[in-house]
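Here's the structure we're looking at; comments come further down.
All protein chains of the complex are present and in place, except for one that has been dropped.
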Amino acid sequence: MPAISVEIDGVNYEDEVEARLLLVYYLRDRLGLTGTNVGCDTSNCGTCTVLLDGQSVKSCTVLAVQADGTEIRTIQGLAENGEWHPLQEAFHTEHGLQCGYCTPGMIMSSLDLLQENPDPSEEEVREGLEGNLCRCTGYQNIVKAVRKAAGEMKEGASA
Amino acid sequence: MIPAAFDYVRAGSVDEAVGLLGEHGDEAKLLAGGHSLLPLMRLRLASPGVVVDLGRIDELRGVREQGDELAIGAMTTHYQLTKDPLIAEHCPILAAVTETVGDPQVRHRGTLGGAAAHGDAAGDQPTTLLALDATMVAQGPDGRREIAAADFFTGVFETALAEDEVLVEIRVPKVTDWGYDYQKFNRVAQAWAIVGVAALVRRENGGIAEARVGLTHMGSTPLRASATEQALEGASADGIADAAEQAAEGTNPPADQNAQPDYREHLARVLTRRALENALGR
Partner (left out) sequence: MTAVEDAPSAQIGQARHRKEDPKLVTGQTSWTDNIQLPGMLYMAFVRSSMAHARIDGVDYSAALEQPGVIAAFSGEDLADDWAGPLPCAWPVTPEMVHPDHWPLAKDEVRYVGDAVAVVVARSREAAADAAEHVVVDYEPLDAVVDMEQALEDSTLVHSDKGTNECFVWNLDSGDLDDAFENAEVVVKRRFINQRLIPTAIEPRAVVVAPVPASGQYTLYSATQVPHILRTMLAMTTGVSEEKLRIVAPDVGGGFGSKLNVYAEESVALAVSSRLKRPVKWTESRSENYQATIHGRDQIQDMEVAADADGRIRAIRADLKADMGAYLQLVTPGIPVLGAFMYCGIYKMDAYSFTCTGVFTTKTPTDAYRGAGRPEATFALERLIDELAAELEMDPIELRKRNWIKHEEFPSDTIAGLTYDSGNYEAATEKAMELFGYDELREEQHRRREDGDRVQLGIGVSTYTEMCGLAPSRVLGSLDYGAGGWESAVVRMLPTGKVEVVTGTSPHGQGHETTFSQIVADDLGVDFDDIEILHGDTKVSPQGLDTYGSRSLAVGGIAIHMASERLVEQMKEAAAHMLEAAIDDVEFEGGTFRVKGSPEASTTIQDVALGLFTAHDLPDGFEPSLQAECTFDPENFSFPHGTHLAAMEVDTETGEAKVRSYVCVDDVGTIINPQVVEGQIHGGLVQGIAQALWEEAIYDDAGNLVTGSIVDYYVPGAPDVPSFTTDHTVTPATSNPLGVKGVGEAGTIASTPAIVNGVVDAIRHFGVNDIRMPCSPERVWRAIQDREGHTQDDTSDQELEGGGMG
């Protein structure tokens, strides 16, 4: 079995994995990092989204072996020193989630989006989240949350 | 679902990848970005015995200038294409089309070479490569050969690549001053194009010196709207509407839940007109 070395949320893991093991099942089943979910089998829903070397990817469509030597960030590594990330805060205050199953992926995609575009319009947020499906919220409050977080992050950066 | 078991080899070079393909024959599959192959494997619609990962071959990534052309490494990601300054300057249609492919996560992983080699007639990039008259560079046991895009897409999910060949590079002409547009018509943001039209227009004295029109999902391969292109040679803007009426000639569009062939033909005509009008204006 191939050996991999990967840094996840700041922790280094060295493991032997079956070649077919998908990154998301490596996270969930092997490491117990169950914050990242699986919602489809066709790379559509995006609930499994994590950052791989800083970019959003669908961890159900990446083999664990492909992640060898990379740095992964999941929803579980987003808060720092117990402080929520502005996106987590904004999803909460703007009611950008209901059942919460899509939320980890939605937040990680939003993080990628704001890295690319720190001040997105409503339309840009909607386009930027096209890889993530939510069945509960109708998206409106997700869009509000992302734009609110964008504002907070800009303030945080300039402060 | 979970893919069936397979052996995984991370190729260190194109030569090694070619060697592995020769060794394993049709048991082997190349893994580029994985966004076509892995979903098929998860649904067990593909179960290769050996997966050869091209992901770490640095020479296959990036865009460089080569005379009148841009040479794009096959493993250049969609995301890189949308950000590359050479593409932006000399082949902006490719960036614009790539923006419509998949979603941000898919664009971070998916590659131009992977999309081309997958040969999906519903794909946006194959159409664009065809419209660009791109040159596909394949490497096999006997070295490299060039395949014109017109000869590359041969059938439903079929290309001219031999079993032991790796698509290594895609060369596109610089179309620096050409007008361009891509019209993608789909049901929801995530869905494939019902019909897509890529239009490139070389302008001269306010008119059209040359036009190239690629059609997505109008047959078993990407197609060119040749009759439209011919009708536009030396035409003015006023000629677009009539030329676009010929866009569906020679196509053989499929029927599916979104469209019967006659509707696809209609869309091809409408979208060709819109794409050409936009291209001329841009």
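Order of writing sets the labels: A and B. Residues in every chain begin at 1.
As a convention for this text, a contact is a pair of C-beta atoms (placed from the backbone, for glycine too) under 8 Å apart; a residue touches a chain by one contact, two chains touch by 3 or more.
On a predicted model such as this, the values are computed, not experimentally measured, just so you know.
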Original post:
Which displayed chains does the hidden chain touch?
Top reply: A, B
**OP:** Check the options A:L23, A:V38, A:I72 or A:A150 and report the residue that touches the missing chain.
**Re:** A:V38
**OP:** Just the residue numbers, please: which parts of subunit A touch the chain that's not shown?
**Re:** 18, 20, 25, 28-29, 32-42, 44-45, 47, 74-76, 78-79, 84, 88, 91-93, 95, 97-104, 107, 122-123, 125-127, 129-143
Original post:
Hey, which subunit B residues sit against the chain that's not shown?
Top reply: 1-2, 4-5, 43-44, 185, 187-191, 194, 255-263, 266-267, 270-271
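Basically, only the chains that are shown with their structure count from here on.
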Original post:
Once you find the CA centre of subunit A and the CA centre of subunit B, what distance in Å lies between them?
Top reply: 29
Original post:
What residues on subunit A touch subunit B, complex-wise?
Top reply: 2, 18-20, 22, 25, 41-44, 46, 49, 52, 55-58, 60-63, 65-66, 109, 112-113, 116, 127-128, 130-133
Original post:
Contact residues on subunit B for subunit A in the complex?
Top reply: 1-8, 10, 31, 34-35, 38-39, 41-43, 51, 53, 55, 79, 102-106, 108-109, 189-190
